[in-house]
Structure formats: structure tokens, C-alpha cells
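Note that this complex is displayed minus one protein chain, with the remaining chains in position.
Naming follows writing order (A and B), and every chain is counted from residue 1.
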Amino acid sequence: MAWIDKKDAAGGSASDIALPPASMRDAAELAVTGRRWKRPLPARARRRERLIGYAYVLPFTVFLLCFGVAPSVYALILSFHKEGGSIFSFTLAAYRFAFADPVFGSAVKHVLEFAGVVTPVALVLVTALALLLHSRSGSTAKVVGLLYFLPGAVSGSVVVLIWLFMLDPSSSPFQSLLHLMGWNSIVDVLANGNLIWVFSVMFLWAVMGGWIVITNGALKNIPREIDGAAQIDGCGPFALAFFIHLPMIRKTLILMSILVLAAASQIYTEPTVLATFTDDTVPWGLNQLSYRYAFQFGLFEAAAAVAMMLVVVTVVVAAVVVWRLDFVKDTQS
Amino acid sequence: MSAWASSALRLSHQRSGRARRLWVRLFVYAVLAVFIIYFAVPLVFLLLAPSQGSSEALNAHPLQFGSIHFYWRAWSNLMTYANGQKLLLIWGLNSLIYSVAAVVLAIVIGVPAGYSIAFFRFPGRRLILLVTLIAMVVPQNALVLPLFIGLSYLHLIGSRWGVILPSGFFPLAVVLSYIYFSTHFPRQLLGAARIDGCGELRLFVRVVVPLTKNVLPLIAFFSFWASWVNYFLPSVILNQVTTFSLPVGIINMSAATNAIIPSALNGGLGSPIGRPELAEAGLFSILPIIIIFAFSQKFLTQSPLSGAEKT
Partner (left out) sequence: MADMTQRTSILMRHASVIALLGLVVVALGAGSASGAKQGGNPTITVLVDSLRAPLFTQYAKTHPNLKIKVNVATQPQILPDIRLALKAHSGVPDVIWGSASPWALAAELQIYGGSLEKYIPRSVQAKFVPGSNANCMVNGVLKCIRNDISPGVVWVNTTLMKQFGYTNPTTWQQFEQIGLDVAKNHPGYTFGGLAQWVEVMDEYWAAFRCPFNQLVNFNTVRIDLSAPGCQHMYAVLDPLIKAGVLDPKMTQLGQDAASFAHSGKLLMQYGALWWGDFILNAFYHVPAGQYTAIPPLSDGSLPPVSGQPTGGGGVYMVYRNSPVFAQAAKMILSIDTEIAGPTGIPTRPTYPAWGPGVAAWTAKTAHDSFWSVNPVPALNKGASEISPTFGATRFDYSDVYNGIIMPGLQSGKSLAQLAPQAQAALVKLAKRAGYKVVTSP
């Protein structure tokens, strides 16, 4: 579509490139031989392509191996390791320990409920807000975007301070809202049944802004000409957003859903923040449980087991999403 | 007003169209405003908190403004903390070093990788992408022990490099640049440039890099931010107060004071660090993010591929 009207970088006219290359293969062929429509690709060119590809991806692969793969494999092996045994020991004791823990069941339930609630909500809200922001260009969008993002920049004890005040009905600016819910003291707010909502509010507050910025950035990459073409076809603003823009930022949305799901199922900061001023140190989520096993009990094997369980669930869901929605397939807009 | 809105203006029926448009605009503003309140009110609290001046006043309504004078007093309390070492500034400088290093590493290592996975067919390319995605979802808790052991083996515990080196692994940079390259990047350019006899390296430097203008600021910004707010791994690796990053330093400082929980565990009554000081330290720690964000916005608003095909 859009490419057809433009001159290419080499200065040739549009008619020289009547059809865009249908695949990477054709593009490579074009690059190597300077000729179109000729098959097959010479072996030397294929090898060259491979070598160059490896060269550019090499530094990252080294870091991936050192800081991503190696520690993860270590954790995986550790989860099957017998405490005090040899390196080659294999046992399910760590997993059994976790399953036998009375807190484990409630932690799993909490994580499922929380991730199940917060991931779709985050997806919908982030997409909607990014689209809305995108429709308001100029300085409004910039300032509002910054405002949405700033909560993510606050960390540590400052977050504790903020929520200490926001959640306590006797000191919160949202007092009227809390009283409306029938919550008159912080004990009411933090009653067990309410925690999912409290954590959702805290989690979304910190996490949404970053994704709004990323999604907005992806939206900005959509060529303006497409908007114009859609307008000519009589496309209204909502239809434009849903049917044109959304599919074009598909990969970003997929990425977001995977990473938000992972962050939600691995919830750690929010319950820990709360524990600082409520002294309730019962692990609420699985990540907290893993931390407790590792650092309070020194049972690193059990900690690794819980972490692996978390990873497996997230990876399974992510794999389904990625393969079904062709994250890895090349797309041409 | 944006392009689509003005075209919509021309196209729609005069009266009902204008009314509908007004409703749409109001709706958009209303939704944005609700969320502005949600995100901003806690930050406004943070902004106003140092103006109260003492914990007693903080027991009053949190959005009340006290006096400008207390901002200065809180600042001087922060500067005199721990024998006037101006630790907050030192921590800020450390955070800057760690974050800038993280940005450089993330871009230099990540962008070529995304480019490579997007355009070059080599065996293992989908595997690398997959492994990258998986690595992004492994909980950090599980990785602390092996990372600690590895860094300890390299004698990097306690060293700044122990923080900088792991931050070079920023998979989001690869994924974001992969998405960008595979979705929005014009392949014809590569083909056309190769026809001209352009070598690969020159192709990358002269053609590809200038066109990453739209994704580079995003990657830079997010790697900066991720490094800026990172607490857990740096807290385990760093043990000298003068090497602390801002999050580590502020948590160490507030854990030793009565800012959050009044308790004898947390320090003498004479400790100058209280809630106003903690809030002000928090504001100090957000400031660079605001600046960087504003800076990168300049680049993010350029229309995509402008000039790329028109040269």
C-alpha cells in the first residue's frame, strides 16, 4: 500500500519496484544478486546471511546465556536437588514440601484470582488509554503520558509511605470513597476478602503507565497515511481505533499481555509494602512464599521449586498466546 | 487537532456530526481525567508532604499545603544525615552512573540482536527469541542465588560492576526492537541499499541506525527506568553506603528512622529523617525520570519514517 507511492532510497522510481518482495528470502535474493524473480538462493548467500545474523546477535546471546539461561537452569536443577546430596541427586522433595505447606494452597488461589482479574483489566485499560492518548496529540498527550508513567518511577519506602496514607481511611485523600465502601478504619480496608482489590489498585497504579507509554509508542509508528486512507473510506474514530490501529500493534499487545501476566502472577512488592505497616507477614502470593523459603528458612531448593511452578504456568500461557497469534511470524504492515 | 478528527469533521453531517464529535471529545477527556486523578493524587500527596514539616502536621489532611520553608528544612536534614555526607546526592550520582551504563549496554547489545532476529534467517533465531521471552518471566527471586554465586566468583560482590554487568542483560530492548523491525521497518531499503553495493556494517550504521529513531528513545528510556528503580539485586550486591543507588540508599535510610513505623528499632528520637524528609527524597528520586521522559518525548513525536523514503 503505502510503499508503492514512494521513491526508494536508491533514487529509482516507483515503477522499478513494482512489487514488494513477498518474503525475506526474496529480499535477501534481491540484496545479494541484485536480480529479482530468480530462484533458488545461492548457498554462499545463505551462509553469509547466517554468519551476519549470528554476528549481530552474539553479544546479546552471551548475556542471555550468562544472566538469563544459566541462572534459570541452575534454579531448575536446584528444584530437583536433594538438600545436602550430590550434584546429580534427583528428588521431588522440594515440590512435595511446597505442596504440603498450608500456606501454599491459599497462595496459589490468591495468585490465580489476582492474575485473572488484573491482567485483562490492565490490557483493556492500557489499550484504551493509549488509544485515547494517541488521539490527543501535542503537549496534552505528553504531559498526561508523563503523569501516567510517574507512579512507576516511585520505588521502595516511598511507595510504602504513599500507600500508608492512601489506604487509611483516617488520612486518605480518597476518604469519601473509602467511607462509601463502608470502610472506616484501615483494618476494614485490609480485611482478607478485600486484598485482591487493594492489590489490584496498587499494582495497576504502578504498572499501567509504562505500558501506556510503550503502546503509545507503537501507535506512533503507524504511518499517518493509513489514517488518511481510512478516513477516505468513511472510518469513524472508534472504528479507526478498533479495526485499524489495534491489529497493527498486535505484537506489542501480545508482549504486554505476557509480561503483565508474569508480573501479576509474581506479585511481590504490593503485599510486601502492606506488610511493612500491617506486620502481616503471611506470604500472600507464590513469589513471597519462594522468598520466605529461600531467605527465612534457607531452603533454596523449595524456593526454586515454587519459582519453577510459577514460570511453567506463565510460559504455558505465553506459549499458547505466542503460537496461536503468530508472534514470531514475520509481518509486513 | 489530529488529522483524523479534522477529516471526520469534513465528512460528517453538519449539526449531528458536530454534536457527536463534542460528546466523543468530552468522553475522551473525562476518561483521561479520571485516570489522571487515580495516578496523580498519590503523587500530589508526595509533592505536598514535605511542606508539612513534622509528623504531627502529617496527621492532618494529607493534601494540605504547609509552608515552603519546610521544603528547605527537609532538604537540609537530608544533607546532614549521616555526618553531612550528602548521601542523597551521592546516591543520585551512583544511580545515574548505573542507569546510563545500563542504557548504553542495552542499546549496543540489544538493538543489533533485534535487527538480526528480524531480518536474518539463521537456525536458532526463533529459539533465541523464545528463550528471551522465557527469561523475561522467570522470577527474580529464583535467580538471585545463582547470580550471587556467579558474581561472587568473579569477585564482583560489593563492586559497582556487579550492578552494571547484569544490567547489560535487558531483554526488553531486543523484543521491542524486534517488534519494531519486523512490523514497521521498510525492507525495501535494505534491498535497495544492498543493490548499491553497501556492505553489511555500513548498511547497519548508515541506514538502519538512523531509522531506529522511533524505537531507540523508547528502549533508552525503559532501560534507564528499569535500572533506576531496581532494588533487589543491587541491595544484595552493594554493601558500601557510598556505592548505593537511590532506591537502596533511601530504603536503608528510612529503615533506620521512624519515617514509616515509629519504633525504637528504627533510630533515636533525634533522627532528623521523618516523613517529610522521606517524601522529599522520593521527589528527588523521581526528578531525573521526569527530565529523561521529557527529553525522549522530543524524539518520540516525530512522525514515523519521515524522510526515510523521501531522500
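We adopt the following convention: contacts are C-beta pairs under 8 Å (C-beta built on N, C-alpha and C of every residue); 3 or more make two chains touch, one makes a residue touch a chain.
For clarity, every value in this text was computed on a predicted model and none was experimentally measured.
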Chain not shown, its touching partners among those shown: A, B
Candidates A:Ile52, A:Ala115, A:Leu132 or A:Ala305 - the one touching the absent chain: A:Ile52
Hidden partner chain, touching residue among B:Leu48, B:Leu63 or B:Ala82: B:Ala82
Residue in contact with the excluded chain [from B:Leu48, B:Ala255 or B:Ile290]: B:Ala255
In chain B, positions touching the absent partner: 55-56, 59, 82-83, 144-145, 148-149, 152-162, 164-165, 199-201, 235-236, 239-241, 251-253, 255-256, 258, 261-269
Residue numbers in chain A that touch the chain omitted from display: 32, 44, 48, 51-52, 55-56, 58-59, 62, 101-103, 168, 170-171, 185-188, 191-192, 277-282, 292, 294-298, 300
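Just so it is clear, only the chains that are shown with their structure count from here on.
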Chain A and chain B, separation of their C-alpha mean positions in angstrom: 15
Contact footprint of chain B on chain A as seen in their complex: 3, 6-10, 12, 17, 20-21, 24-25, 27-28, 30-32, 34, 46, 49-50, 52-57, 59-61, 63-64, 66-72, 74-75, 78, 125, 128-129, 132-133, 135-137, 142, 144-158, 160-166, 171-174, 205, 208-210, 213-214, 217-218, 220-224, 227-228, 230-232, 234, 236-237, 240, 248, 251-252, 255, 258-259, 262, 266, 268, 276-277, 287, 290-291, 294, 300, 303-304, 307-308, 310-311, 314-315, 318, 322, 328, 330-333
Footprint of chain A on chain B - complex, ascending: 2-5, 7-8, 11, 24, 28, 31-32, 35-36, 38-43, 45-46, 49, 59, 61-63, 108-110, 112-113, 115-123, 125-126, 128-139, 141-147, 150, 166, 168-169, 171, 174-176, 179-180, 182-184, 186-196, 200, 204, 207, 214-215, 218, 221-222, 225, 228-229, 231, 247, 250-251, 254-255, 259-261, 275, 278-279, 281-282, 285-286, 289-290, 293-294, 297, 300-301, 303-305, 308-311
